[in-house]
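All protein chains of the complex are present and in place, except for one that has been dropped.
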Amino acid sequence: MKRIAVLTSGGDSPGMNAAIRAVTRSAIYRGLDVIGFRRGYEGLLDGDGVPLTKSSVGGIIHRGGTMLRTARSDRFRRPEGINEAISRLREYDIDGLVVVGGDGSFRGAWALHEQGFPVAGIPGTIDNDIAGTDSTIGFDTACNTALQSVEKLRDTASSHDRLFIVEVMGRSAGFLALEVAVASGAECVLVPEVPFHLEHLCEKLHYAKQRGKTHSMIILAEGVMSANQLASRLKDTGGYEARITVLGHVQRGGSPSSFDAVLASRMGASAVEMLLEGQRGFMVGYVNQQLTSCPLPTAWESKKPLNHEMMALVEALSI
Amino acid sequence: MKRIAVLTSGGDSPGMNAAIRAVTRSAIYRGLDVIGFRRGYEGLLDGDGVPLTKSSVGGIIHRGGTMLRTARSDRFRRPEGINEAISRLREYDIDGLVVVGGDGSFRGAWALHEQGFPVAGIPGTIDNDIAGTDSTIGFDTACNTALQSVEKLRDTASSHDRLFIVEVMGRSAGFLALEVAVASGAECVLVPEVPFHLEHLCEKLHYAKQRGKTHSMIILAEGVMSANQLASRLKDTGGYEARITVLGHVQRGGSPSSFDAVLASRMGASAVEMLLEGQRGFMVGYVNQQLTSCPLPTAWESKKPLNHEMMALVEALSI
Amino acid sequence: MKRIAVLTSGGDSPGMNAAIRAVTRSAIYRGLDVIGFRRGYEGLLDGDGVPLTKSSVGGIIHRGGTMLRTARSDRFRRPEGINEAISRLREYDIDGLVVVGGDGSFRGAWALHEQGFPVAGIPGTIDNDIAGTDSTIGFDTACNTALQSVEKLRDTASSHDRLFIVEVMGRSAGFLALEVAVASGAECVLVPEVPFHLEHLCEKLHYAKQRGKTHSMIILAEGVMSANQLASRLKDTGGYEARITVLGHVQRGGSPSSFDAVLASRMGASAVEMLLEGQRGFMVGYVNQQLTSCPLPTAWESKKPLNHEMMALVEALSI
Partner (left out) sequence: MKRIAVLTSGGDSPGMNAAIRAVTRSAIYRGLDVIGFRRGYEGLLDGDGVPLTKSSVGGIIHRGGTMLRTARSDRFRRPEGINEAISRLREYDIDGLVVVGGDGSFRGAWALHEQGFPVAGIPGTIDNDIAGTDSTIGFDTACNTALQSVEKLRDTASSHDRLFIVEVMGRSAGFLALEVAVASGAECVLVPEVPFHLEHLCEKLHYAKQRGKTHSMIILAEGVMSANQLASRLKDTGGYEARITVLGHVQRGGSPSSFDAVLASRMGASAVEMLLEGQRGFMVGYVNQQLTSCPLPTAWESKKPLNHEMMALVEALSI
């Protein structure tokens, strides 16, 4: 390999820039050239590539978002798209491609692999819903961002004796919601992985009030329902007046946490190393404190289980 | 005066605890006793008072919310409410009352004053919509909280080439929105004080795009319309797809900023001093870097003007 | 078991309060009473115990420091100290003791165990220098605190084209320094585990300058030498003018990060569970994403290795 490319795809997540920097610098350190494609697969199809140098990735490690930007690409999903992308990669003399993104981005990368092009995936998403790795880049930062918001809401909730519903991101997974619920000492957490009964929730809130709790915080994963829906159902069924907050895209931004900056740096360097060792069509993972690799399809074919002991903990610790 | 009371009323704001501490400690320093009433006027009517000591207000200066909690009180608004409140104050041997809150809270305080009870007001609200003072306690903190969120959104907006609408608080005033817009370098700001034309906004967005701006940020004061409404109107009129974020109650929480902690400390001490000097029915203000006082009705009878030079600045600096 | 006690000992670390809360609430949830001893073993010897209830540990999960305070105790280290402590525990009808702290605190707990008293240890230190667990409570928070400071210093370093030495904590271990160095993209890291040659460092700085680096950041673990010493040696040997910053006790404070709040909650609950299951003289660990236990002496008899791949990464990524 003489020249590799890197792109970010799908939703942005904090630490993507640290991953771009690590891929670039460790590739240069090993004697490779690096091209960055802007706006994900869309930019790849447009031939929107720029050389990445030691200094062009300087000063970005702590910046949120992605300097290469990201985009959806409908063109790429079509069969012609894959071939066109490979042509573009060949035009640029690219010998290997590193894709930073989530499972959708990895399906794209896998399609390139199936056409014989060497690809590596780095899991970058705040949702942590990627099997084959304990953590994805951005998840820890998003947990901290959401936690800090919930702590601010707690100030108001406790000052006004109120019930708050906080809707957090996570797509169809509850990892972010569960982590934030335990970390913030929330009274309840609702996640898509665990069936939800409105009556139980009302009973719980009722019982909390009886025990003297003057305020309660419900952490709601967006994959369950919207905060608005939950609020109106709580009102209809139990007569509860809840304030709602939808944390929204704020969770995607910000400087990466120490954990994410380190994870992104290590994964970026490993992706290059593994490509040089001859691995193909793989995703870099972080499993049991070790950098590992697995076939890309693991990311979407396996299902990462939620920690049910932590679900029980929310219950036990909010008595 | 031998004993004064303090309560917080209306929406909570960061720095209320610093004000409670300052009122308490400077009163004790001058030989007075202090009672804190919980849950605003509602708690006053319920006789829910607790002695505040040097140590009971220790360690609270940097905490968000209010340790005395706050509440709405319909009972207090009725004529009997006022008299009942004065009876309660007499039962507790209170010679003066300090109310920390916004204009609604001050109307209540004024009613007590009109019945002959010595009261002082300290402006505490994140909205900064109180005439008679350049700044209210909590405004600066809310600006910083909102700014930090907008900076995080900017990461995502610039990574995805998107248009974002950020709805900030402020009730019927645009102070918070305008400050955040200038501080964040937003492309547009919509405030209740300035009439708003959808066509102009669309033109502006169009022109920005032409000049090569790949993303834009609109700061919307809640007093204009909801972010949802604006988004659908932008879509209908100009075909723009905007992402929306409603910052919500997060803006009310958090540790007070340095400015707010100092302002609250100074206002709290001044309220006690002015009461001891014989002032009655007044609000402490901070005008031109000086602690001042004005009659309580100034707070709602005068209208604090928005800074139009800053409105123009948003335009000039987002070219 | 009917009643357990908890105390914090040694240097404080963020998340200790979350651990106290988790021990208390999960114990109450399982029908136990809980006593908290103030000021570590010193308070235990003084009989300075307070009942901990569901509500007395409310609102503390996100607070830095430890509500039970902590202290050194020379009295406790003497043989009589151990016996006296056990007498005190018996007076309070305590059936088991949970100690949150570092290896020094665990030696004390082990002495109680050897006298037949049921004890559990929870690793709480920002240094992460405890074998038997991948992470200690407070380490992740300290990494984030130090990282944020280094990012601020980077602003000034890059504005002034300067060389900065940042001394971080860690006692005789380099975990904190190494994590912060990778996360901040520092040019060099010096840790006690890896021998250090001044000439190599000077060469490296020289070479960095030649490559056009206008500023450099050296992360120095306190266990190597002081920042002052390094600065004067760099001046003497290589003529380098370095600015120094000693992050100091700031690294010990602050709200726990999401990771630490979750870790503390899970470890606190597990300590109670394991005591109830009959485990004795153990430390709760977090190994490969699982809660585990090991004999207390593991904490100081084994040596936790530094990650040498990460040392190499600092080199490769700061080219």
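So that you can tell them apart, the chains are marked A, B and C in the order they are listed, and the count of residues begins at 1 in each.
In this section, a residue touches a chain if its C-beta (ideal position, glycine included) is under 8 Å from a C-beta of that chain, and two chains touch if they have at least 3 such contacts.
Everything numeric in this text was worked out from a predicted model, so none of it was measured.
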Which displayed chains make contact with the chain that has been left out?
B, C
Just to verify: which one of C:24, C:73, C:136 or C:149 makes contact with the chain not shown?
C:149
Would you indicate which residue among B:103, B:140 or B:222 is in contact with the undisplayed chain?
B:140
Option touching the unshown chain, where B:182, B:244 or B:296 are the choices:
B:182
Kindly state which of the options B:156, B:257 or B:293 is in contact with the chain not pictured.
B:257
If the missing chain were put back, which residues of subunit B would it touch?
18, 21-22, 25-26, 28-29, 54-55, 59, 61-62, 134, 140, 143-144, 146-147, 151, 154, 158, 179-180, 182-185, 211-212, 255-259, 261-262, 265-266, 269, 288-289, 309-310, 313, 316-319
Residue by residue, what part of subunit C touches the chain that was omitted?
8, 12, 14, 16, 39, 63-66, 69-71, 145, 149, 151-156, 158-161, 164, 214, 243-250, 252-254
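Here, only the chains that are shown with their structure count from here on.
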What kind of graph do the touching chains make: line, ring, star, complete, other?
line
Mind checking the centre-to-centre distance between subunit A and subunit B? Centres are C-alpha means, answer in whole Å.
35
Computed distance of Cα centres, subunit C from subunit A, in Å
28
Where subunit C touches two or more other chains at once, by residue number
none
